[in-house]
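Here is the structure we will look at, set down as structure tokens.
Only one protein chain is missing from this complex, and each of the others stays in its spot.
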Amino acid sequence: MYLEELSNAFGPSGCEDEVRQFLARTLRDKVDSLQADALGNLIAFKQGTGPEPRLKVMVDAHTDEVGFMITRIEKNGLLGFRAVGGIDDRMLMAKGVLVGPKRLPGVTVAPPIHLTKPEQREQVIKIDQLLIDIGADSDDKAKSLVSIGDYVTFDTRFQLLGSEGLRTAKGKAFDDRAGCAVAALLADEQYPVDLYLSFSAQEEVGLRGARVAAYRIQPDVAFALEGTVCDDTPKDRDVSPTTRLGQGPAITLMDRSFVADRRLVALLTETAEANGIPYQFKQPGVGSTDAGVIHLARAGVPSVAVAVPCRYIHAPVSMLSMNDFDHLVSLMRASLQALPEKWPGTGQR
Amino acid sequence: MKELIKKLTETYGPSGHEEPIREVIRAEVEPLADEIRIDALGNLIAIKKGQGGGKKIMLAAHMDEIGVMISYVDDKGFLRAQPIGGLDLSTMAGGRVQFADGAIGVIAPEKRQEFRKEPELSKLFIDVGAADAQEAKKRLGQAASFVRPFADLGQRIVAKAFDDRIGCAVLIEVLRRLDVTPHEVYFVFSVQEEVGLRGARTGAYGLEPEVGIAVDITASADTPEAPKMAMKLGAGPCIKVMDGGMISHPGVKNLLIETAEANDIPYQLEVLAHGSTDAAAIQLARGGVAAGCVSLACRYYHTPSEMLDMADVENTVALLLATLQKTFEL
Partner (left out) sequence: MDTVPLLKRLSEASGVSGYEHQVREIVREEFARHADEVRTDTLGSVIALKRGTAPEPRPAIMLATHMDEIGLIVSEMEEGFIHFQQVGGYDDRVLLGQEVVVHGRQDLPGIIGGRPPHVLPMAERKKPIPYDKLLIDVGLTPEELAAQVRVGDLITMNRQMVELQGGLASGKAMDNRVSVVAAAICLEKLGRMHHEWDAYAVATVQEEVGLKGAITSTFHLQPDLAIAIDVTFGKQPATPDEHTYELGQGPTIGCGPNFHPRLYEALVDAAKALEMSHQIEPAARVGGTDAVAMQVSREGIPTALVSIPLRSMHTPIETVSIKDVERTGRLLAHFISHLDGAFLDSLTWDPYENADEE
């Protein structure tokens, strides 16, 4: 199951090798070509079956997850670390991690409650005060096992929580391994358009991979697939949950990084309605995605983003609904089929 | 020119939703230009081919205005909003917004005292007077602009969205009055400036100009307790030296200064700590563009009652026309 393997794979921004190797092995017989570049992007090209001139469609999902980097080795063998990508410091205490190329298990240490004062427990421990313990009892021992610059992820295994109802799953890095899994599943079908599946690196540290991928591909339109904020836990006030689990793929109208092209939004909503696929709108103004850089490539690319809602993104373990996941696959497949009739021609309005 | 300015400022067009203002501007420039184009993100480009021997010049004014997007509709039919561009919260409470279909909404704070102490967008909501929540739900995802009618004070004018509809008006007027030029001039009415100079960035990449000049508003330091800056209303167009996003190409800056002096056009030099214009994006296109900006000093920018001086408007048009008359080297 793609989502499971992708979720479990080790891939903080700048170290996505395991993720792209899995995708390359999986897709090499399903697409016409695979290309890699200096940023670590993997671009899979699938030629369309329609008549020329065919639309060039970029479907983007990012391979990286938020993680950490070892930045110092203390005399006592404990490891200092910093975040790669944005992570809430409050997530960091007392978690299991995997360190370095050997994927050594480690833990983020935290003082026992018995030995802390109430005032201390009011304070968030910042990342520069936290340490990882891999069991090394000296800096020499630690240096024989890890190096400064080694990457670290949370040690979380994927698990399906139910085969009925919401069919939820838990695992790490659903942002954006869910998007990667959806994109990979698109390769199973033929489309009338030329399809570029761009598995982009380094989204979490500044949308960097997608930027150069879009420059290279020069698409006519682009879809960014994401795992996005789902804040549907009970609240005191009647405010937006951003998205809700189980209500279908979430379409972005506007976020901090771009305003979606309304024609692509209409393509998605009309296709969903025609095929009985549920969908929702993500709360505008929240977050940023690769679409933010893709739409600004060269002379501009009409773009839209659509996502699987995920509770607890940028945390050690997230949750999504496989119903939403499956619906996004269906929605994207149907939309790519419908695109040529709906798209009024490149450039001009 | 006041009629044109009034029409432009009162037209709807928040960033990403510029179709209505684009149509209004298109109607103005189509009879005047040699060619009209609309590019992938929606920039409107009006081209004036020159006699030859000059440079490829991109003039930019942004069509979009700040506004809000409806991000949520609660169970009682009240709307919540996210910003489109940089908003001034202190002038929003009690104000009104307008949607693309003309509907009006009132912006209100949850608890007035609390809002006064700590203004936050999450403490504001919009009331469209819906009979029930169902009717209001259709507004989810819609964009609205602020609404205030244009006011003619004689020498001075007041409206919302002088930022940057005045720039659009100036460009239209320059295009109208420009008869002979050695340069190939691209009048670009750009989109999505307020949310990150996005239209100018892709537009400049597509056009590959040699020179880029934006026309936008800037702050004015002639009101009570204003921070110390050189710009004030009525002292002429501001030739931008630096702002929060760009240091003007010295050659472009000097060209504008020399042209103003040679033609007896009053001008001011502008150093602005914060804020940015399309010129900052144009400057970084491809291998780099010699970029600068001519600004109009504007009181109360990003509020529904911005104020300009008509002499500055006329002199800005004059300065740009004079600059386009002759060939130059930077």
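Here the chain labels run A and B in written order, and each chain numbers its own residues starting at 1.
Here, a residue touches a chain if its C-beta (ideal position, glycine included) is under 8 Å from a C-beta of that chain, and two chains touch if they have at least 3 such contacts.
Please read these numbers as outputs of a predicted model, since none were measured by experiment.
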{"item": "Candidate in contact with the missing chain, chosen from B:Ala200, B:Ala290 or B:Leu321", "value": "B:Ala290"}
{"item": "Candidate in contact with the missing chain, chosen from A:Asp32, A:Asp128 or A:Glu273", "value": "A:Asp128"}
{"item": "Among A:Arg54, A:Arg216, A:Arg244 or A:Arg263, residue touching the chain not depicted", "value": "A:Arg216"}
{"item": "Selected from A:Met91, A:Val107 or A:Val205 as touching the chain missing from the view", "value": "A:Val205"}
{"item": "Those residues of chain A which, in the complete complex, touch the missing chain", "value": "13-15, 17, 20, 24-25, 28, 34-42, 68-72, 80-84, 128, 148-149, 202, 205-206, 208-209, 211-212, 215-216"}
{"item": "Where the unshown chain meets chain B, residue by residue", "value": "221, 227-230, 241-242, 245, 247-250, 253, 268-271, 273, 283-284, 286-290"}
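One rule holds in what follows: only the chains that are shown with their structure count from here on.
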{"item": "Residue ranges of chain B touching chain A (in the complex, touch as defined)", "value": "15-17, 37-42, 69-72, 74-76, 80, 82-84, 122, 140-141, 143, 192, 195, 198-199, 201-203, 205-206"}
{"item": "Chain A - residues contacting chain B, complex", "value": "238-240, 253-254, 258-259, 281, 283-286, 295-302, 346-349"}
